[in-house]
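Can you read through this structure? Questions will come right after.
With one protein chain held back, the other chains of the complex are shown just where they sit.
Right, chain A next:
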Amino acid sequence: MTTGTPTVQATKRVHVGSEAEFEEGSRKIVEVDGKRVGVFKYRGKYRAYLNVCLHQGGPVCEGKYFPRTTAEVNDGGELIKEGSDFDSAHLVCPWHGWEYDLATGEHVADSSYALKKYTVTIEDGDVYVQQ
């Protein structure tokens, strides 16, 4: 058995870019501790997720955004139409189409699946991400 000072695993903070580079809806893929992470600006806030889909490990952070698909039923139970809710953005894995709420990282059909989150901090106008 070895003795000594317990080491704390230092999580590396990675510089993503300046805030000025981030338009609403833009994203960057950066490497954090050897893993690819997607950093998104959505509704004015930054979010970061591991670029691994919970289905088969696809590059979910490189997928497209799609609005939530809606269906309208009237009081009589008739289906009136299907449509799109542009206020609810889904991040869709390009491999097999698993859809996640861009705001929360949760699968839109089963919230027990949630993308691994990373912490985003802003300092002096610069965006950083870490585990």
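A few notes on this one:
By our rule, a residue touches a chain if its C-beta (ideal position, glycine included) is under 8 Å from a C-beta of that chain, and two chains touch if they have at least 3 such contacts; residues count from 1.
We adopt the following convention: contacts and distances are computed from a predicted model.
According to UniProt, the chain absent from the figure is "Amidohydrolase family protein", selected among "N-acetylglucosamine transport system permease protein", "Gas vesicle synthesis protein GvpLGvpF", "Amidohydrolase family protein" or "Cytochrome bc1 complex cytochrome c subunit". Of the candidate positions A:V14, A:A48 or A:V92, contact with the hidden chain is made by A:V92. For chain A, the residues in touch with the chain missing from this view are 23-27, 29, 42-43, 51-52, 55-59, 62-67, 86-87, 89, 92, 94-97, 99, 110.
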